[in-house]
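Missing here: one protein chain of the complex. Every other protein chain is in place.
Naming follows writing order (A and B), and every chain is counted from residue 1.
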Amino acid sequence: MLTILFDGIAYGMVLFVLACGLSITLGLMNFVNLAHGVFAMAGGYASAILMNRAGVPFLATLPFAFLIPAAFGLVLERTLYQRLYNRPHLDQVLFTIGLIFMSIAAVDYIMGSQPQLITLPEWLRGRVDVFGVQIGLYRSFIIVVCSVLVVALQMILTKTRFGAQLRAAVDDQRVARGLGINTSLVFAATFAFGSGLAGLGGALGAEILGLDPTFPFKFLIYFMIVVTVGGTSSLTGPFFASLLLGVADVAGKYYVPSLGAFVIYTVMIVVLVFRPHGLFVRAR
Amino acid sequence: MNPEHRRIAAKYLADKWRWKPLEYVFWLAALAAVWLLPSHHLILNEIMITGLFAMSLDLILGYAGIASLGHAAFFGLGAYTAGIFAIRVTGDPLLGLALAGFASAGLGFVTSFLVLRGVDLARLMVTLGVALVLGEIANQLTWLTGGADGLQGVTIAPILGKFEFDIFGRTAYVYSLIVSFLLFLIARRLVISPFGLSLRTIRDNPLRASAIGTPVDRRLIAIYTVAAAYAGIAGALLAQTTQFVSLDVIALHRSADVLLMLVIGGTGYLYGGFVGALIFKGLQDVISSWTPQYWTFWIGLILVILVLIGRDRMNLAVATGLARLRGKPAPRPRTIVGDR
Partner (left out) sequence: MTPALETIGLVKRFGGLVATDNVSFRLEQGARHALIGPNGAGKTTFVNLLTGVLAPSDGQILLQGEDVTQLRPDLRVKRGLVRTFQINQLFAGMTPLETIGVAVSERMGHGGDWWRPAGGSPEVIDEIVDIATRFHLTDVLEERTSSLAYGKQRLLEIAVAFACKPRVLLLDEPAAGVPEADRHELLSTVAALPRDVSVLLIEHDMDLVFSFAERISVLVNGALFTEGTVAEISTDPRVRAVYLGESVDE
């Protein structure tokens, strides 16, 4: 029971790191980036390739799992994404579905369709018994890393100059521009950062979620649930939505395997219909 | 009143519903394929059904402006209804078709209330959610749907007791062609009617539509229900002509594919779905012959380019090109049925 809760929290934490970039781009630029999972996949593959082909230890690959998708995201944002900021959602959806298709086929072509294996270092494998509760070491590691990230993100948002600019831009782009904030730069930096986080999430989560070329499609729905249920006006909404989703998904699959997905999708619909701005946003 | 103005106005409106030469060409070509392309009937059948399915999406997206990422919910329900009906009750195809249409219309009516409010994104997610829920139900009700193994043992009786389904797909193609054509005729009537015109006002500006006395919600509910019925019948056609139903009929990628096809073919003139299905399946055939399994890359690329150039501009370029082909000066952007 507590093991499941624990696993669910770890799962939810990974989901949050994966999806929070999406939540920010949606809230900030009103851009529906269904291809967010592509960046997560890029991070996962970066980590797997470095580890399996170049022999870099797992932990040392993590910075690259952040930097490579971030650079990738920056280039795409400057060249393509920024052209679509003012288009209808449908165009953005079509465009990003196109990107997903391309990336799936490309990764399949280069790396093959088999799942990638991540070899964890010895000290992260196995479980320990804490007061009768089975605790996975790697999952504890994930929880620690992600918690640090969450706190760091919150600090960046609330304490730094960049965070202030970002929040101003989310609130009202025109006013922000009037205050002399270079919103275009803020957008690019945020997009790159969000992509990097997704990549990091992809690498950290590869062990739990699996990693193969269909990743962007398989987890698309999870990201969208986190964002729609959590709302896009803060980080706390998506954070709690991720935890809830993680625990519900793990518990659902364990206790009522026949109903798990059903319940999650239904909850999403209900939230969308009754709280279109997210479950954790106060109605305006 | 100036009678000249009256004449111009009457002619303009009459032109809207007159059949254009290209429309005859399209349907005659589809008919000629019965004799001219006997070895391609199976793929043609699939294209026709997919085209009908995409046309049903055009009714809500192209005319009423409702974006859906879960239209396969209705296609899938229709397919399962027809398949299960054939196994458990009777193999009569027309009865199955009608039943599937009604079942999907029912689901469309009920879920239409979920898409009334909200912007594009909320609608996309809600429609996606409905399809996911339905897919999950189909997956779990193994005793009824066969679950992941699919619905086996669907046998369909000859149409009207006379025309038996053959392994070359000839009967299947003719059957799908006739059903699609009849449904197209109805849809064509519908989009040039005052009802169809009022849908376009809702698409362009729901606030004003309501301010000229249009009951916006009712109109949207009506067209969503009709589109669902169309999609259900398309699904039933697939179940009956392939005599098999799998979870694939309701999967996310089917909803995404149909949206892509429609967008590639162009929205808001009814033929976009058929044209898109033809291009999509044709490309799939050609490209996968030289890069099997990687063909989605190229479809993705087409989509990205299409959006970057701008869908409207693309359609306009094609329309202008066609007009030039016919040796006429390219007039205003106008499409075949109705207007964009």
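Quick note on the criterion: contacts are C-beta pairs under 8 Å (C-beta built on N, C-alpha and C of every residue); 3 or more make two chains touch, one makes a residue touch a chain.
Because the structure is predicted, anything quoted here is derived from the model rather than measured.
Participant: Would you list the chains present here that the left-out chain is in contact with?
Facilitator: Hidden chain contacts in the full assembly come out as B.
Participant: Of the listed residues B:Asp149, B:Asp166, B:Asp204 or B:Asp285, which contacts the missing chain in the full complex?
Facilitator: Among B:Asp149, B:Asp166, B:Asp204 or B:Asp285, only B:Asp204 touches the chain that is not shown.
Participant: Considering the whole complex, which of B:Tyr12, B:Trp35 or B:Trp143 touches the chain not shown?
Facilitator: Selected residue, touching the omitted chain: B:Tyr12.
Participant: State which residues belonging to subunit B touch the missing partner chain.
Facilitator: 1-2, 5-6, 8-10, 12-14, 16-17, 189-190, 192-198, 200-201, 203-205, 207-216, 218-219, 222, 332-333, 339-340
Basically, only the chains that are shown with their structure count from here on.
Participant: Let me have the rounded angstrom distance from the C-alpha centre of subunit A over to the C-alpha centre of subunit B, please.
Facilitator: 34
Participant: Within their complex, state which residues of subunit B touch subunit A.
Facilitator: Residues 61, 67, 69, 114, 117-122, 124-126, 128-130, 132-133, 136-137, 140, 252-253, 256, 259-260, 263, 293-297, 299-304, 306-308, 311.
Participant: How about subunit A: which of its residues touch subunit B in the complex?
Facilitator: My answer: residues 26, 32, 80, 83-84, 87-91, 93-95, 97-106, 108-109, 217, 221, 224, 228, 258-259, 261-262, 265-266, 268-269, 272-273, 276.
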